[in-house]
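Shown here: the complex without one of its protein chains, the others still in place.
Read from first to last, the chains carry the letters A, B and C; within each, the first residue is number 1.
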Amino acid sequence: MILREILSAGFLGLAMFFFLVTAVGLFRFRSSYARLHIAGKCLTGGALSSILAYLVVAPRAAVFARLVIAALLLLFTNALGTHAIARGAHHTGVDIDTLESNSMEGTPFDPRRGPR
Amino acid sequence: MRRTLALLISGSIVALGVTTLMLTGTLSDAIRPVDYTLRTVRDTGAINAVTAILFDYRALDTLGEATVIFAASSVLAFLAPRSSASMLSVRLSMLILYGIAFLLPFIMVFGFGTIVFGHVSPGGGFTGGVMLSSSVVIFAVVYSVGGQQSYVLPILVKKYVENAAMFVFVSLGFIGLFSGGAYLANALTGIPLGEPGSLLSGGLIPLLNIATGFKVGMGLALIIISLFAE
Amino acid sequence: MIWVTLALVTLLVVIAFYAVICRSVIAAIVAVGVFSFVVSAIFVALRAPDVAMTQAVVGAGLTTAFFVIALDKTEAADDQESR
Partner (left out) sequence: MLAPTILTGAIVLTGCAFYGLITHRHMIRLVICLNILDSAVLLVIVLLGYEPDAAAPIVRQADLQYVLGLPHALSLTAIVISACTTALMLGYAVRVHRLRGTVYVDRLTRWRG
């Protein structure tokens, strides 16, 4: 019992590390594709780690099965969503070296000017 | 000028609220919850007290709520002209098309499961219906590239399903009236309640759950299709 | 548990401030989606799992889709006006 709880705490620590890396990366990177990259990779890792942390202390078999299905679907949909957003950004003309502003205000959307 | 006025008004709202809170204490001190949850299980046979309240004690309110959804979808369908506008101008990649096709059955099964198991676990007709309609959103976004708005169900079929679910709900209420109870009565009409906690329990509650789920799902799907076609 | 809820309420207020203050509309829409998720987490802390599920599905899924569709419709016609 003790071993499972220690393992669960370790997985939670791993998830915290992944989420921290994701947050830092989202603020530090300036290009859209780099931000999508860190959102697709490290966020999946963090979510999977936090699911694993509950998986090792799951009380019943039904909870275990649901968590496995949730983990598989998460692994699938996160990559799919990142791919869709990146493809949409590519089609609307966001370049690989277009840097975004990091300010709190955000830039007002101007359809005539466009990102390029 | 306007910003100053807004700051003044919202600041006075916050100050007034916090002052009232500090003067009167918290709400939980004033109102003591009475424990009637166990009585809910005895009365209706459903172990989820929220579903029991929604579909037994306050079932008439649920009927009115379904009417509100019906009215909203009617008004939106009246506003939208029947044009074949499409959301996207870019063709989606093969990865997304086949990935969503793999993913959609899971979403639908989850929605139907939430509806059917509504009286023994968290969930119910409203939540499951919204999940079903979100699968319609995915259909409309992903598979409506060529201006074809509803890929799986035509709009007319959605309307018929919505009306049929409403009819089933209303006529299930008449069972209680004909057997000597009130409208939408459950246990008073002599329907066997079953063992609490099993799937076949709660008398009329699972049937009303299913009818409400189809009603809410198809109503919200019609609203979404109308917003798309606007 | 109490500290988690306190942190969630603080996060909620910050997100609401950002959704009201920020300049671009699409940022406000995304902020409202995140807002709904935080509200549903608070509902879980208040022991209301039904309300939390419904809030997560409606607020973060359906309402965000409504907003994005409406913004797309209004801005597409703004481009034609070209004032």
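The rule is short, and it goes like this: a contact is a pair of C-beta atoms (placed from the backbone, for glycine too) under 8 Å apart; a residue touches a chain by one contact, two chains touch by 3 or more.
Just so it is clear, the model here is predicted, and its values are computed rather than measured.
Visitor: Could you list, sorted by label, every displayed chain in contact with the chain left out?
Guide: Counting the whole assembly, the omitted chain is in touch with B, C.
Visitor: Contact with the hidden chain only, please: which chain B residues?
Guide: For chain B, the residues touching the absent chain are 2-3, 5-7, 9-11, 13-14, 17-18, 21, 26-28, 31, 33-35, 37-38, 40-41, 47-50, 52-54, 58, 61-62, 65, 68-69, 72, 75-76, 79-80, 121-122, 124, 126-127, 130, 196-197, 216, 220, 223-224, 226-227, 230.
Visitor: Spell out, residue by residue, where the missing chain touches chain C.
Guide: Counting over the whole complex, chain C touches the hidden chain at residues 2, 5-6, 9-10, 12-13, 16-17, 19-20, 25, 28-29, 32, 35-36, 39, 42-43, 45-51, 54-55, 58-59, 62-63, 66-67, 69-71, 73-74, 77-78, 81.
Assume only the chains that are shown with their structure count from here on.
Visitor: If you average the CA atoms of chain A and of chain C, how many Å lie between those two points?
Guide: Using C-alpha averages as centres, the distance is 18 Å.
Visitor: Between chain A and chain B, what's the gap in Å when you average each chain's C-alpha atoms?
Guide: From the centre of chain A to the centre of chain B is 30 Å.
Visitor: Listing for chain C: what residues touch at least two other chains?
Guide: Counting only residues that touch two or more other chains, chain C contributes none.
Visitor: In the complex formed with chain B, which residues of chain A make contact?
Guide: On the chain A side, the touching residues are 69, 73, 76-77, 80, 83-84, 87-88, 91.
Visitor: Which bits of chain C are touching chain B when the two form their complex?
Guide: 49-51, 53-54, 57-58, 61-62, 65-66, 69-70, 72-73
Visitor: Where on chain B does chain C make contact in their complex?
Guide: 48, 50-51, 87, 114, 122-124, 126-127, 130-131, 133-134, 137, 141, 220, 224, 227-228, 230
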